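Reading through the structure tokens given below for one structure.
The complex is shown incomplete by one protein chain, all other protein chains being positioned as in the whole.
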Amino acid sequence: MATRTEMIEARRPPDMRRGVVGWLRANLFNGPFNSVASLLTIVLLAMVLWPLAKWALIDADWLGSTREACTGEGACWVFISARFETIIYGFYPDAARWRVDLVLTMMALLIAWLAIPRLPAKRWVGLFALVGFPIVAYFLLLGGHFGLEAVPTREWGGLMLTLTVATVGIVGSLPIGVVLALGRRSKMPLVRSLCVVFIEFWRGVPLITVLFMASVMLPLFVPTEVEFDKLLRALIGIMFFWSAYMAEVVRGGLQAIPSGQEEAAKALGLGYWRRMGLIVLPQALKLVIPGIVNTFIALFKDTSLVLIIGLFDLLAIIRAGLTDSNWLGFATEGYVFAALMFWIFCFSMSRYSQYIERRLHTGH
Amino acid sequence: MGRDIHSRLDMQRSSSERGPLWRDPAVRALVIQAILLLALLGFIAMIVTNTLANLEARGITTGFGFLQERAGFSIPQTLIDYSGDSSYARTFVVGLLNTLLVSGMGIVAATIIGFIVGIARLSSNWLMAKLAAAYVEIFRNIPLLVQILFWYFAVLQALPSPRQSLSLFEAFFLNVRGLVVPAPEPLPGFSATLWALLLAVIAVVGLSVFARRRQARTGKALSVFRLGALILIGLPLAAFLATGRPLAWDVPTLSGFNFNGGVTVIPELVALWLALSIYTASFIAEIVRSGIQSVPQGQVEAARAISLPGDVTLRKIVIPQAMRVIVPQLTSQYLNLTKNSSLATAIGYPDLVAVFAGTALNQTGQAIEIVAITMAVYLLISLVVSALMNLYNARTLLKER
């Protein structure tokens, strides 16, 4: 038997790239079935995309203030641009709109800070986003203190209202959900069964019935003299509803943490709340970030349901615009724009969740 | 140290070593739960008193007596006889049936679209995979309500009036008032065809049982699929032809400003159905894709290594394992679709929420009873389906130590 005396150096693989033609052959025309399918798809795409682009971009009218500005064959985006301010701020008084701008800017900065992994002090920024920011936003938006003019919630609307509902829903439902998830794993039978009933109840009914309940039943539950804000009622309903979904997401994370982690923490002498707060929850929550973000997306989409109980969110403002007798017949433009707005928010969130998921898979 | 010397010491009973009561976890648990129970009861008591006081102040009587009263409004689409003279109880049934109708239609369509898109996403054809991915990313990120309003107000309301209907084969007509399709009218003797269909189903079931037994006994496989399809189509067709084609079609015809004959599918149903199917399909596609991808590559390799043919690998190895992942999530999507059908109220499709929690509630003011009944219906559906799902999960659970 011969013995190798020198080790073999690593070599580069032979060049396998085959250019554009090679790529096309491998990915589109590998076999007769695929070739036909590809050709059909290309024809179909051309038939749909070209007229769409023509309508939405090439032949569209963009600027103006009345419907007379729309002369082309395509979309009349004037319908949107003419009422853009209302779509963003609703009926918020002109003079106070800087407050909305300030809150939205703060929100954007906070989200960016939390979403970019490189930035430091995540814990403190996160704590501020969950506790400090809502308080600041509350005083800024509602006013009535510190010399700010009060703006009642019935004047809120548009994108600003949509974001308010979404933010309150997100900030409120996550902590309630965590508590419910822990309660569902409790050894105390009463605590456990209460949490199970609470979770399963909200998960079993449609959000719209919850909103109905919030708008027609909640006022009956409080003493007659208490005035109960319509937006607040909707927010309570939304928070409870989504906290049940959040609880199930968090529970999934808790179940994925090996029992050894809790045992090791016990062996070190840590008590229940320390074990949860320092060892189990940090790992479990990190594990389910994608699930949490997906719940956020669902929550964000469902904020549009407040339209049904008469709040003027982004979608409702646009729908209200469509009933304006000067602007009849632009339903397509209106709903396509609404869809685009919601889509941008949801798609970015879903991309972020996928990015996090990949990061979780590859490292820690 | 023998155990006869030391008597068994029960730690629970040696009270001298127990320590203070409040540091015993069992005692703590009891106290916490007692406090929780008291708080809960107090909360409920508060709500009940407030509610009773409020109802009295508004002069609303409680109870379910209103269900027997005359509803006095009409509903555009009813699966059972209904008129303004019917009771609120009947309104409830009509609404519930309409909810079930659109949910059922949605589930069928969403499943078909979802499976096609989901499998297309895994296609080796780059274009098809990307197209399917685009479908998913577009439709699942737009709120369902926006989609419903879009289909209803932007597409269906923009359709021509009945006189300028879009028509297909002069039998199907699409216009602003809905979709008009021919209605089947069975003539005497048609029952023979139905009986033949029933017979064919029984025959196919019997055939597949026989085929499995025979394969187990002799090892000879029998292609049930083709033979079964032949029986299932052929037998009823033969009966239908033999009895002289006893089925007439009531084809809609335009008379004046509207259509006579046929069945009109109201545009609200079409819009809701389209939106629900397209939206839910985008989720089902993801479920199907992840289900198929969840089967480890090693399973396919192992099947190849014992030289199972491709279709057997798919049928006996991949699909059963993928289904274990797919079915529970699919069920939850079906439940979501059913719950989402309540958005019907935004365009006026007469589902349970629209006619019962909407119109009936506004007329009677019985908010608590009506919202409670409505929620109970959805809750009941959810719980029954979840219970069935748990049963399924328990049955398909992998046996492990």
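In order of appearance the chains are A and B, and numbering begins at 1 in each one.
Rule of thumb we're sticking to: a contact is a pair of C-beta atoms (placed from the backbone, for glycine too) under 8 Å apart; a residue touches a chain by one contact, two chains touch by 3 or more.
Everything below uses one rule, namely that contacts and distances are computed from a predicted model.
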Look at the options "Pyridoxal 5'-phosphate synthase subunit PdxS", "Iron-regulated ABC transporter membrane component SufB", "General L-amino acid transport system ATP-binding protein" or "1,2-phenylacetyl-CoA epoxidase subunit A" and return the one that UniProt uses as the protein name of the missing chain.
"General L-amino acid transport system ATP-binding protein"
In the full complex, the chain left out is in contact with A, B
Contact partner of the left-out chain, one of A:Thr153, A:Gln261 or A:Asn294:
A:Gln261
Touch with the omitted chain, as defined above, among A:Pro282, A:Gly310 or A:Gly329
A:Pro282
Which listed residue, B:Asp24, B:Asp85 or B:Glu185, touches the chain dropped from view?
B:Asp24
Residue numbers in subunit A that touch the chain omitted from display
258, 260-261, 263-271, 274, 278-279, 282-283, 286, 363-364
Can you list, in ascending order, the subunit B residues touching the missing chain?
1-3, 6-12, 14, 17-20, 23-26, 28
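Convention: only the chains that are shown with their structure count from here on.
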For a test of understanding, state which residues of subunit A touch subunit B in their complex under the given definition.
27-28, 30, 34, 37-38, 41-42, 45, 187-191, 194, 200-201, 203-209, 212-213, 216-217, 219-224, 297, 301-302, 304-305, 307-308, 315, 319, 322, 331-332, 334-336, 338-339, 342-343, 346-347, 350
Within their complex, state which residues of subunit B touch subunit A.
29, 32-33, 36-37, 40, 47, 50-51, 53-55, 57, 123-128, 131, 137-138, 140-147, 149-150, 153-155, 157-158, 339-340, 342-343, 345-346, 353, 357, 361, 367-368, 371, 374-375, 378-379, 381-383, 386
